[in-house]
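Yeah, one chain of the complex is gone here, protein chain that is, but the others are all in their spots.
Chain nomenclature is as follows: A and B, assigned in order of appearance, with residue numbering initiated at 1 for each chain independently.
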Amino acid sequence: MKKINKIGVLTLVLAMILSVLLSGCSQESKPSTNEQASKPATEEKIKVAFVYVGPVGDFGYTYAQDQGRKYLESQMKNVETTFVENVPETADAERVFTDLAQKGNKIIIGTSYGYMDYMVNVSKKFPDVVFEHCSGYKTTDNLGTYFNRDYQARYLTGMVAGKYTKSNVLGFLAPFGTPEVIRNIDAFTLGAQSINPKVQVKVVWTNSWNDPATEKTAANSLIDAGADVLAMHVDSPTFAQTAQDRGVLAVGHDSDMSKFAPNSILVGDVSNWGPYFVQVVKEVMDKTWKPTQYFGGIKDGGIIDITPFSDKVDKDFQATVNAKKQDIMNGKFDPFSGPIYDQSGTLKVKDGDKAPDDVLLSINWFVKGVSGSIPKS
Amino acid sequence: MIEMRKIIKEFPGILANDQVSFNVNSGEIHALLGENGAGKSTLMSVLTGLYRPDGGDIYIEGKKTEFSSPKDAVNYGIGMVHQHFKLVQPFTVAENVMLSIKDLKQIYNLKEIEQQIIKQSEAFGLSIDPKAKIWQLSVGEQQRVEIIKLLLLGARVLILDEPTAVLTPQEANALYETLLKMVKNGKSVILISHKMNEVLENTDRITVLRDGKSIGTVHTKNTNEKELAKMMVGRNISDVVEKKSHRKNDKVLSLNNVSALGNNGLLKLKNISIDIYDGEILGVAGVDGNGQKELADTVAGLRMVKQGSVSFCGKDCTKSGRKKRIDLGISYVPEDRMTTGLVTDLNAYENMALKSYRKNHGAFIRWDKVRSDTDRLIQKFDVRLASTANPVKMMSGGNIQKLLLAREIDSDPKLIIAVYPMRGLDIGATDYVRRLLIEQSEKGKAVLLISEDLEDLLSMTDRIIVMHGGEIMGVVNPSETSREEIGLMMAGKRKVDLHES
Partner (left out) sequence: MNLKLLGNWEIKKTNSSSALKKFGISLTSIVLGLIFAGLFVLLTGKDPLKLYSEILQSSVGSAYGLSETLVEMIPLALCSLGVSLAFRMQLWNIGAEGQFYMGAFGATYFALFFSNLPILVMLPLMLVASFICGGLWALIPAIPKAYWNVNETISSLLLNYVAYFWIAYLVYGPWKDPKGNNFPLTKQFPDSATIPVFGNTRISYAIFLLLIIAIAMFFLIKYSKWGYEIRVSGSSRKAADYAGMSYVKNVLKVMFLSGAISGIAGMAEVSGVLHRLQQTISPGYGYTAILIALLARLNPISILLASFLMGGLLVGGFSLQTSGFPSSMVSMFQGSILFFVLAGEIFNNYRLVRKKA
């Protein structure tokens, strides 16, 4: 019995190698016929590839990025896009980037911060390929980063949450203590406090970007703890459905989530990456592309924005929020304007100052009014 | 009524049935007699549809029939009571019977089933309470439930596999009365057995199998024990082994006031004091579960004493564990040879290394030496097996026991503990083991023989200890005692003049 598998597995491997040889032959003949048949003889298409950490069907973060990809494809006729989903931030990621580069993609976009090292490595191996990394901080000659000022929209949705809470307790589902998440929680809290100074934001960690079961439990526990408006920074809309089931309110994130919980969702932030992707492709085609650390806000073509309000938000208040949005666009207002105190009461941003980008991109403290703690450094 | 013609059944490496022909008439008790591995069970598995024969035919009432599953056989009225009952312990008798009913309605009437059980049990003297839970029943009663199940399924031919192996003599008698009533009612009974005296007393005809072949069918009233034994084994068997005492005066083992706990944490051995001498066979009698196994484990070093001391060849070894005791020269033939004495997933030579593997120096085992030793022992002890490289579980029961004994004796021990060494073995193998143990005592080795067979104890041992409730009721000399005296002590009566070494 014990010998069976030695031979069995040996067979497998031999078969694999054998079929490589066979398929090698067929492979060489196949694409050529395929291309001849399917390709209208036009100028060469530029190939753009996307690497996602989650599934495109998450209706959250990855969904929003993939909407951007679709937008790109619809806007530019000579662009051909592909994507790879569910790519873990492990050794596998480097191979996926390499593979995409080898397959002739000219622009490769990685959407998760954990791809950073791998993208740095691969960008060095493929100097002719342009890499764009969402939310990272390392660049190379052909690797740039991009992100949006999500906190601007967060501040606005925070205002709405602060207005409609009766218990003065807001609940926030957070995956991990990355700067991005903390920045959003802070902006949300500041926005809510601007309307309702008594507001308190309770944070629950789910320890995963996408884990609907845990998110449901977390949402319930927040509601049980008195929260009557929920927000989150994970990838799925589960929390909104839970909120609706329990009869409390919610604000969405990353994509318009009102269809999942029309009775609960008041408003939400929405990322709209498409225009940026179009810009990158155009720059690459014009050979004007440079590796930058792009950090676009509401004013930059809606790379970050808020969704339409639900009917529950009264018109006057809608106007108030929209006015604030205008102020942000005009540069008259910044959500991280001082004075801002952290949880311990230490002054972090002085009156009259606003937090600079490098602080926002590496923030690791909660503002006063957040109840919850970040894993300590 | 049923005729099996030239049945062939082959398993990898074994021809289990070699053109066996066999027939049963209605209204008879027909015994299928043979040693372990003779092919009895295989033949009956073919008849009950469990195996499909590789050759030969089955005729029922003169019509050629094929069974593709046990269900088919049941439909033809053939049912079997296996050695291990197939009953659900927490269920009642009626519920168990209900489980076997074909086409049971979604809404069933348990009362009706209970009625039927009572009707059957009255008709055949199978007294049973249909509402009793299985676990509350004795083994004999459970067997009755199995028989009732078959009767209610409409069985006309009942096959019983070693039915009396688990019964007390009284229960066995009751069973045979029941079977007699059934054959009077026109049913047929096939009895798989290797107990000759029972077969001779209770059957109409006997078919003897040996090595997968049918040796012949005889009318019970025309045959005798000697003839049957010869048919079974293929040679003459001397009835009684001559026993002379080889006891010397050197104490091998002594237990002083030993108490030990059982697996359930209760006191299972109470103040046991015994000595065993060189060349002595010390027998231990007792009803199963009265501390015999714990005694064997304690001597072997698998169970630590709670009180008292153990010494071996004059040296205290109370605290030494199993490994130390093996080195001291204590061999152990445990009751459970399939999971304790041997590792049935491993092959023969790997099993032979079970205790000797530590012998050579270094981290590795010298398998070449183990292999040659195994080959030598297999020759010497006449162990029959297809290949030493096959897992031991493919061997027959008798050969497995021989293999185990070969290992235990070959290590040249000073003491051999043998627990039920003949249990489940056929005549030939029993005889062999008996001789082997006596031969060891002749060589000056001490033997602690735990047995349930008083005949064996009386004919083989120098002294017999009788145990009850974890205590020694008395020590008797086989030549000066009687079965009655031992029986009383087994039941808990102390031998009054308890004074021996």
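Definition applied: a contact is a pair of C-beta atoms (placed from the backbone, for glycine too) under 8 Å apart; a residue touches a chain by one contact, two chains touch by 3 or more.
These figures come from a predicted structure and were not determined experimentally.
K.L.:
Among B:L153, B:V343 or B:L488, choose the residue that contacts the chain missing from this document, as touch is defined above.
P.N.:
Of the listed residues, the one touching the omitted chain is B:V343.
K.L.:
If I consider the whole complex, including the chain that's not displayed, which of B:P334, B:P413 or B:G474 touches that chain?
P.N.:
For the chain that is not drawn, the touching residue is B:P334.
K.L.:
Which one, B:L153, B:L200 or B:L302, makes contact with the chain that was left out?
P.N.:
Touches the omitted chain: B:L302.
K.L.:
Could you list which residues of subunit B touch the chain missing from the display?
P.N.:
So the residues of subunit B touching the unseen chain are 12-13, 50-52, 54-55, 68-69, 300-302, 321-326, 332, 334, 336, 339-346, 350, 353-355, 357-358, 363-365, 367, 394.
K.L.:
Which residues does subunit A use to touch the chain missing from this display?
P.N.:
Listed in rising order, the touching residues are 1-13, 15-17, 19-20, 23-24, 26-27, 30, 49, 55, 82-92, 94-96, 98-100, 102-103, 113-114, 116-117, 137, 176-179, 182, 207, 361-364, 374-377.
Criterion: only the chains that are shown with their structure count from here on.
K.L.:
Using mean CA coordinates as chain centres, what's the subunit A-subunit B distance in Å?
P.N.:
72
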